[in-house]
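My questions all concern the structure below.
The complex appears here minus one protein chain, its other protein chains still in place.
Residue numbering begins at 1 within each chain, and the chains themselves are lettered A and B in the order written.
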Amino acid sequence: MHIVRDLLDKELIDVSWQHMGRIDGLTMVARGREQPRITTICVGGTVLTQRLPGFIGRWGSALVKRYGIRSGVPFRMPWSKVMRVDRVIRVDVNSDESGAMASSHWVRDHIIDRIPGA
Amino acid sequence: MKKILQLTLGIVTSIGGFLEVGSIASSSQAGAGFAYQLIWPILLGTIVLIFLVEMSGRLAAVSKLTVSGAMRDRFGFDYFVVPLVTLSIVIYLVLAAEVGGAAFALQLVTGISYRWWAVPVALLAWFILWKGPFAVVERWVPLIGLVTLVFIVGALKLAPDWGAVAHGLLPTRPSHDKAHYWFLVVNILGATIAPYLMYFYSSGAVEGKWDESYLTINRFIAVMGMSFGGVLAIAVLIASAEVFFPAGMKLESYDQIALMLTGPLGSWGFYLFAASLFIGCLGAILEIALAVAYMTSQGLGWRWGQDEEPRRVPRFVLVYTVLLALAPWMIVLGVSPLAVTSLSMALTAATLPVAIIPFIVLMNDPVYAGKHTNGWIGNVVVVFTIVMACILAVVTIPLQLLGGG
Partner (left out) sequence: MPEEPIAVEQLLSRKVLDPSGKSAGRIEEIRATPSEGALLVYQYDLGPAALLERLAVGLRGFPLLRKLGIGPEHRGRCVPWDKMDLSDPHHPRITCARDELRPIED
């Protein structure tokens, strides 16, 4: 599997076929001389802003940490939840209950629902 | 049958993309300043647009991804952020110009200053998006937009010299005022080849759940839809050439442009012009607001869809809400609508390379275009457009300063 070509930035679909965001980042670990393992998918938070170069990235990350829903902490999901890798990545998670849609729910509850006629 | 009805997607894309304030302004100024000499940039822009729109539709039908979605998918966030930011800024200026155009149309009819109309126009547009599914934009705008046919009627009634018109289809050297001539060329191209059309059209295709069986109708829609807009823009130019060029008028405001149809059509012409300007601009406002919401949501991975209930796609709705809330203020503060229009067209031309270059890769990558990757003609057109766009990007600001209206 090619990480950049096949996984990074690709769409995530949850267990009920709902759109769940995109793979914004991946986490790799290794202990000592062990072979490195990619264990976690990251969505949202400062993951994207930290991919921006130089001071833009730092400012962006600072803004997201200050005003973001989870103070910039991204939603993390273990790789073991992945059911299928295709052009989209299907995962065994319920997006609405998992916390992945936290900022979407916040906008819905604090802004959309307050507009008359919602 | 359903597929034929999708022709309306093409027409609405065209109306919102073509018969909006930028096209009306630049075509009018072209006719007034140079008679029929500047028909060729309209023709060129239309042909390029047909190819680009067809590619957007083909991408959507085969990959089920929109243009922005495919860009994020294929190039990653690191690249995507560049078009996202630059195009959002430029598109905001175009949006402000369209609000100005619609507001001005209302001033023509009511006599109340356009500055008072800017906020109501933005509110109306927001309300249509908030309450209406995609079909409202897709079906009603073209229906009401048929009023723009009045330009064709007007142009025909003015009995232009068709030989001169045909001559204008090919590029000729300007007889005078070179800087202004090329400034108008840039403006016409920037008004015609607007990237937001591709984001809107491909998103409309995905909302309409197109698949590979739509490929033929997509070609038909791209050709008919964009040609419709192109013919209308040429009609505006012809009417302007007949009415304003002999008098040597330099068009500085929409008040003057509005007189274009009163010759052939009397006072009806004035009101029909206002109605056409209004609906063209409103169509553009709706398309632009949706295009930015699509581009942002699809690129950042948020749920999106004009056909979805707002509660299900809150961040998508938030984008067009914020955009429309910010849109009227330049106009309210009294910035000249024509000046905003001109600047927005110039900047659109300047940022075209950013929007078009990804196409050459996407449309040749079988992962996204399946078995329907570009043929050599398509690639030649895209490469030509990229080269042209890069040239435009370099000359546009100097021309704006040297030859600007």
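Some notes on this structure:
Methods note: a contact is a pair of C-beta atoms (placed from the backbone, for glycine too) under 8 Å apart; a residue touches a chain by one contact, two chains touch by 3 or more.
Here the structure is a predicted model, which means the values were calculated and not measured.
Residue-wise, the contact with the chain that is not shown comes from B:F75, picked out of B:F75, B:W140 or B:F245. For chain A, the residues touching the absent chain in the complete assembly are 1-5, 8, 24-40, 42, 47, 50-51, 78-80.
FYI, only the chains that are shown with their structure count from here on.
For the pair chain A and chain B, the distance between mean C-alpha positions equals 34 Å.
If you check the complex, the residues on chain A that touch chain B are 4, 8-12, 18-19, 21-22, 24, 43, 48, 51-52, 87, 103-105, 107-108, 111-113, 115, 117-118. On the chain B side of its complex with chain A, the touching residues are 63, 69, 72-73, 76-78, 80-81, 130-131, 300-303, 310-311, 314-315, 317-318, 321, 367.
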